[in-house]
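One protein chain omitted, others in place.
Just so it is clear, A and B label the chains in written order, and each chain counts residues from 1 on its own.
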Amino acid sequence: MHHMNLDVNGMSYPITADASRNLLSVLRNEVGLTGTKEGCDDCECGACMVLLDGQPVNSCSYLAAQAEGRAVTTIEGLADGDDLHPLQAKMLELGGVQCGFCTPGMIMSAKALLDRNPEPSEEEIRIGLSGNLCRCTGYAKILAAVGEAAVEIR
Amino acid sequence: MAITDTPRFVRADGPDKVTGSGRYVADLTLTGMLTAKLRYAGIAHARIIKIDVSAAKAIPGVFSVLTADDVPDLRYSPVVPDRHLFAKDTVRFEGEVIAAVAAINAEVAQQAADAVVFEYEELPIVADLEAALAPGAPLVHEDWESYDVTGDTPRDRNVATFSSITKGTKEGVDAALAAADIVVKQRYVADGSHAAPIEPRGVVAQWEGNKVTIWTSTQVPFDARNGVCETLQMPSNRVRIIVPHLGGGFGGKCGFHFEAHIAALAKASKRPVKLVFSREEEFLAPDRRRESMIIDLETGLNADGTIAARRGWVAVENGAYTADSAFFPQLAAMHVAGPYKIPFVHIDSSLVYTNHQPSGSVRAPTAPQGCWACETHTDELAKAVGMDSVAFRKLNAIDTGDEGVVGQVYGEIGLQQCLDTATEMAGYGQDLPDDEAIGVALGWWPSFPGASGAFVRLDADGAGQIVTGAQECGTGAVMTLRQLAADELGMDPEDFEIIYQDTGVAPYDTGATGSQTLLNNGRAVVAASEQIAEQLKDHAANMLEAAAGDIVLANGTAHVAGSPDKSVSIAELAEVAAGGQMLIGKGSPVPPEYPEIPGMNCVGDQGVAAWAAPQFSCHAVRVRLDRDTGVARVLAIACAHDSGTIINEIAAHGQVEGGVLMGIGQALTEGTVYGEDGRQQNPALLEYKLQTFADAPPISTAFIQIATAEAGPRGAKGLAEAPNVPTAAAISNALAKIVGQPIRQLPMTAERVWEATLSIADDSGETA
Partner (left out) sequence: MTTFSIAQSLDQALQALADGARPVAGGTDLVVGSRQGKAPLPDTVIAIDRLDELAGISLSDDQLRIGAMVTHAQLMVDPIIAEHFSAIADAAALVGSPSTRNVGTLGGNVMNGSPAMDTGAPLIVLGATAELQTTSGNRQVTMEELWVSPGKTSANADELCVALNMPARPANSGSAYVRLEYRRAMEIAVVGAAASVTLDDGGMVTDARVALTAVAATILAVDLGDALAGKPIDEASLAAVAKIASETATPISDLRATDRYRRHTVGVMARRAVEAAGRRAGGETIAIPVNRTLGIGASQ
């Protein structure tokens, strides 16, 4: 068993788990945050997206132990108390949420995109979120939500 | 009654979903919970010699290992009950469950599942639909004749059900075809595909005494409950199905799946048990996959471009078991006949057993494939008679008052407006580069009126609660219910919360299937709200000293008509009511009637030829083709839909947009590939390719809003499945224009398009 301290959403978690465990499973089972979803376990759907030092990472395919010393941000760490992050608010307001299973990962990818590119074009949003599959929305309302959130954040 | 102005509709479940606090089945944990793993056959067709679980049971940490010997010995499924919970004597597809294990953790459970000894004798695989129909073909179900089938269902050997639709007579069709000026005959072949919701399914079961509670990712909680009751032989009041948030279904999570296996494991283990599927299992094991089809169409035309007659033959793949697919042949026949004025029609359609995964109700079953064949064929007809394909449709498509392919005369419908609107939005007829084209297709789909119930109550503080049996699978249909209640009661939608998808507390609803939620449960919520409105008006009439008939409910108050200052708040009324006769409404209205068609001529009628509140659509799609590789890209798509009155505009757009993208996938990149061993070759999202964000084109949508009689609230029809219907067909027609001939295989993969390009290009046309 491997001992690690994971910094998740600004809180430090002392964890003991097998070193072969992926970050997704440790976040969901040991840290206790289930907002990060498992859709494929294979880097193919993006439902498990978290930020590692601000960069998007498929937590299903990343060793938990390797995240030690880096800041992990999950969907639960995005809102400021009861105040939703503009991405969360716009996804709600513009209908970017349907079944919601891809939503956390989608929002985390969008956060990473807007952090590195505050004024993305439509094409840049499409490419920036291309690692997150959504089966419900056809992506149209998510595109609008990310675009409007970008404006609000600026 | 005021219709609430909600241009920006915020879902009641939205905050849960954007913050990550919403719980799906996989997110649930109960104290003492075990992990389940299923052991699958892993072979397409075999006679079982031995299943030995002794080694698996001996592994420390294993609580129970179940097989067919441990559950009641009976076959289930509606119409054609042909399946056992666990394989018995024979396995008929690779994903068949032969044993189920519950153990202390996932590793031990998997180890035990692997330790189940399975000895078998291989049987010949039935994979090809035509071969399955050949005399002397191996049988998927040797004892098919002994099954206890309900209804008028012609069957024969590997044909699970058969239906035909006929307009005129068979002989009349023959004569009309013989007399036609032009006859076009073609075959179209569609591969199977998958619902592929992003959430893989999960089931958690917990027993207390003789009652079991099952949390499951089903679209149809009452169906799932009934399946558990049937297979484990329990009364319905001891099985409670709760669906937490559901991560999409698209039909893949319809029906009853693994709830009984997990309930049986939990009972045997005396512990709560949890099953969560891997993505691979989600591809292989469920009995709801989109069916492969072979479609032969032969159509006669008159010289003026009108259609004289159509003869068709359809084989619909059933797979190993008849999940809910008994009605598919008839539905497929309707789709290959199409929304056209054709005086003579005869279509034979069979549901054919194979040793593949069972087919089931994936978003508009049989329709995208049937429409793709019909509409590709329609463009071929237009070409044969020298007409523009849109003009040809204008001439032949049904309109208000016309008689359709089984003799149904349609009331006010918007198909022609859909055609006009979508083609105009797409700029049909404009000059395009020679590697681009706009393809057009028409689609249709029935609505399914049925029984459905809801309770509505206002508590002492005036806060509303809707308790409904309806199931939210993401579409927003259940979320829209509070808008209906609010409008009836002059309140704000956000004054209501919704308790839903719990069979223990809510009255029956069919579930998130058949695009029926708003159509049926919307009526139930309106009826329940009306009862409360009456009560509120009575209370207000007393307090305001007016006649109840003069009370108006609006803006959270009750006031006397014409005297807005003579008012009392609904919260105040609710507080008064709470001290006596409480504000509880129950809605279970009589469903709208299905049309009766005098003289309808259908063999093996499964009730899907006479269509209640039919929905119509036209999609016009602009496609670019890379001729050298066959890779197609959808550049833009315009959609016009007649789904009756639209109640929730933003959710309606979301349904069209999602359906379109699923349709693009079906058209170009999504298809199940089987190996010679009858096993799926691409059960993973890298090889089974859903469209990505980067592939998604701009989608523009218009609704032709006709308040439809005998339909849902305010004249609404269904919507969730319809957008899935004509997308692949429209893409096919665009590709055919660029290539010079249709690609008569679905999906129209890059390689298939390239092969079609080669077959008509001369050698000098090749660039490499």
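Everything below uses one rule, namely that contacts are C-beta pairs under 8 Å (C-beta built on N, C-alpha and C of every residue); 3 or more make two chains touch, one makes a residue touch a chain.
On a predicted model such as this, the values are computed, not experimentally measured, just so you know.
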**Request:** Just list which of the chains on display the missing one touches.
**Result:** A, B
**Item:** Options B:668, B:711 or B:736, residue touching the unrepresented chain
**Value:** B:668
**Message:** Touch as defined at the start, partner being the missing chain; which of B:82, B:695 or B:721 qualifies?
**Reply:** B:695
**Asked** From the list B:547, B:686, B:709 or B:760, which touches the chain that is not on show?
**Response** B:686
**Chain not shown, touching residues in subunit B** = 624-626, 628-629, 631-633, 635, 668-669, 673, 681-682, 686-687, 689, 691-695, 749-751, 754, 766-768
**Request:** Touching the hidden chain in the full complex, which residues of subunit A are there? Just list them.
**Result:** 1-2, 18-20, 22, 41-44, 46, 49, 55-58, 60-63, 65-66, 68-69, 109, 112-113, 123, 127-133
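What we mean here is this: only the chains that are shown with their structure count from here on.
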**Request:** Just give me the whole-number Å value for how far the CA centre of subunit A lies from that of subunit B.
**Result:** 30
**Message:** For a test of understanding, state which residues of subunit A touch subunit B in their complex under the given definition.
**Reply:** 28, 33-42, 44-45, 47, 74-76, 78-79, 84, 88-89, 91-95, 97-104, 107, 125-127, 129-143
**Asked** Mind pulling up the subunit B residues that touch subunit A in the complex?
**Response** 8-11, 13-24, 26-27, 196-200, 245-250, 276, 278-279, 473-476, 650-651, 653-654, 656-662, 684-686, 690, 692-694, 696, 698-699
